[in-house]
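The other protein chains are all here in position, but one chain of the complex has been omitted.
Letters are used for the chains, namely A and B, taken in the order the chains are written, and counting of residues starts over at 1 for each.
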Amino acid sequence: MSALSIQAHQLSKTFGHFVAVKDLSLEVQPGEIFGFLGANGAGKTTAMRMLCGLLKPSFGHAMVAGFNIATQTEQVKKNIGYMSQKFSIYDDLTLKENIQLFSTIYGLKSAQTQERMKQLASQFGLENKLKSLVSTLPLGWKQKLAFSLAIIHQPRIVFLDEPTSGVDPITRRQFWEMISDTAKAGTTVFVSTHYMDEAEYCDRVSIMVDGQIQVLDTPQKIREQFSAPTMDDVFSLLARKKP
Amino acid sequence: MPMRALAAFIKKEFLHIFRDKRSLLVIFCMPIALVMIFGVVISTEIHHAKIAIVDLSDKVRSQQLIEKINSSGYFQTVAYLHSTLNLEEVFRAQNIRLAILIPPHFSKNVENNASSTLQLIADGSDLNAATTLIGNASNIIQEFAQETSVALRAPPPFRVLPRMHYNPEQKDVFMFIPGILALVLMIVSAMMTSITLVREKEFGTWRLLSSTPLPSMVIIVGKLIPYFLLSAINSCLILALATSVFGMPIHGSLWGLLGVCFLFILTSLSLGIFISSITNTQQAAILASMVGLFLPTTFLSGFIFPVENMPAWLQPIAHIVPAKWFIEAMKLMMLKGATLHSVLKQIYVLTGMAVLLLAISMRRSRKQAT
Partner (left out) sequence: MVYIENLSKNFGALQALSNIHLHIKPKQLFGLIGPDGAGKSTLFEILATLRLPSSGKATIHGFDLQSKAKQIRKTIGFMPGQFSLYPDLSILENIQFFAHVYGVHFDESSPLTRDIWQHIAPFKHRPAGKLSGGMKQKLALCCALAHRPTLLLLDEPTTGVDPVSRKEFWEMLQSLKLHNITTLVSTPYMDEAQLCECIALIQNGKILAVNSPSGIQAQFKFHLFGVQSAHANTLLKPLRQFEKTQHCFAFGKTLHLTVKDASVSENDIVEYLKTQGHEHVEVWRMQAGIEDCFIELMHSENHERS
């Protein structure tokens, strides 16, 4: 059994004639923050859904948390957390009810649930808000809640699909601090974003253009390789290269 | 009204329709399929039914009658018996649906102008079929009696079905045509219009168009015209199919008939626009069309169950179903040959419904900007 968190080999997905993801190969170490960069429609969400066992790959294979994503989807799902773009939380329930619900879904015992709730609430500053309806909270709070729910069962890997789209600059930074705390505690973080400046918060990043990974390395090495001052410039260079 | 914008809108609407294979299927294949299903499958006409004949007379006259029965095309005699002893067994073994019992002295009675009683025994497990078979058989027997110009009394145990005056051949498919028309026009006009209008909301184009100088009237008229044309073509198609394939006679004026169809199309379109004004997603529009249009059109319009047979509390509800008035007018005109003048009541009701629904939806669409 490999110690890698994610190991993908030539993973591809086609929808009819459309190739959404082509030959995706990557390895992610435990505790790493892996940035998955690309514009909207580059294939990020499709690739993530495959790695989470939500979508069967057309070709290639991948192991996530030591399980095959095509054949062992149940084990994969038990060992990962997933936060989608449109946070899947129930607006008409309170924070507490949401946490209880998701704990039950992941099969946590009630004592465990209580403990995790306390822990997460203090970690993310949710204590005063536990009894509020989610619909009454600002976007930033919902985001924190969605993240807490994704890691409620202490998964080995957490997948975050564009978690910071459209939030204000302070919340965005607070969220990245949450991510780095989580990674420090040993959870692997696989995060997609189309904000290129966020690449700098990651240990390693890949940049995807039209379904294919164009470059994969640490942000610094990538910048050096393209002799570009920012990741944004790197991306522009990459995107211009395409026919 | 800005005519160029309207023309552009109608052109765009046709592009939508012809690019979407599903809507093409609904618009053009479904009506034909519906007419065929009702016409062929539900048709109650039965040919070559297997029968047994028990001839206790066995003389010239009874031979003549048997020949007439066999040559009618309705029946196929699979067993000739001369006693009733193993009739039960034959019924079961040979899957017989009707037995005709010719009494002893039948020929003699015919010759002597005396009355005799024929017995018809039918398989009652399919009551509808049994009724039809008995009707067919008694018709043949009565014809035979008239031909031999002898007063042969109809067999007493069953009542000879009177010939239906407005539908002499009892072809049920005729009775279904107005209902099928109502159903198809509801689907094409009401449901399809409501879906395309709601789709504009889902695409966001409704909002974008609202920010242009285009009056909302143009949007609505631009939707009405294409679907009106399609529905009109559909009603012609169904009527043509009914007359050519099923030989349905049209007693009233064809133009009057089409006029009523076009009026009903307008009412359905208004219903569709109304539904789109109270829903925001395609699913909701489809659900509303199902509950609000098809169930009443199928069950409360007199299409399948006559309105007069409904419980008293249900009848007022049936009266607000547009299809009820349409079917009523169509039956009067198609089968009875009534003129437009004699269905004025139905015409007024349908017109009133259309105007009311359009007025409400216009108000609603204008009031959305708050």
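Everything that follows uses one rule, which is that a contact is a pair of C-beta atoms (placed from the backbone, for glycine too) under 8 Å apart; a residue touches a chain by one contact, two chains touch by 3 or more.
Note that the coordinates shown come from a computational prediction; the quantities given were computed from them, not determined experimentally.
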Residue of A:Phe34, A:Phe124, A:Trp176 or A:Phe190 in touch with the missing chain, whole complex considered: A:Trp176
Residue in contact with the excluded chain [from A:Val19, A:Leu54 or A:Val167]: A:Val167
Positions on subunit A where the hidden chain makes contact: 38-42, 138-139, 165-171, 173, 176-177, 180, 194-197, 200-201, 209, 219, 230, 232, 235-236, 239-240
Touching residues (missing chain, whole complex) on subunit B: 2, 4-5, 7-9, 11-12, 15-16, 19-20, 203-205, 207-214, 369-370
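Definition applied: only the chains that are shown with their structure count from here on.
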Averaged-CA centre spacing for the pair subunit B and subunit A, given as whole angstrom: 58
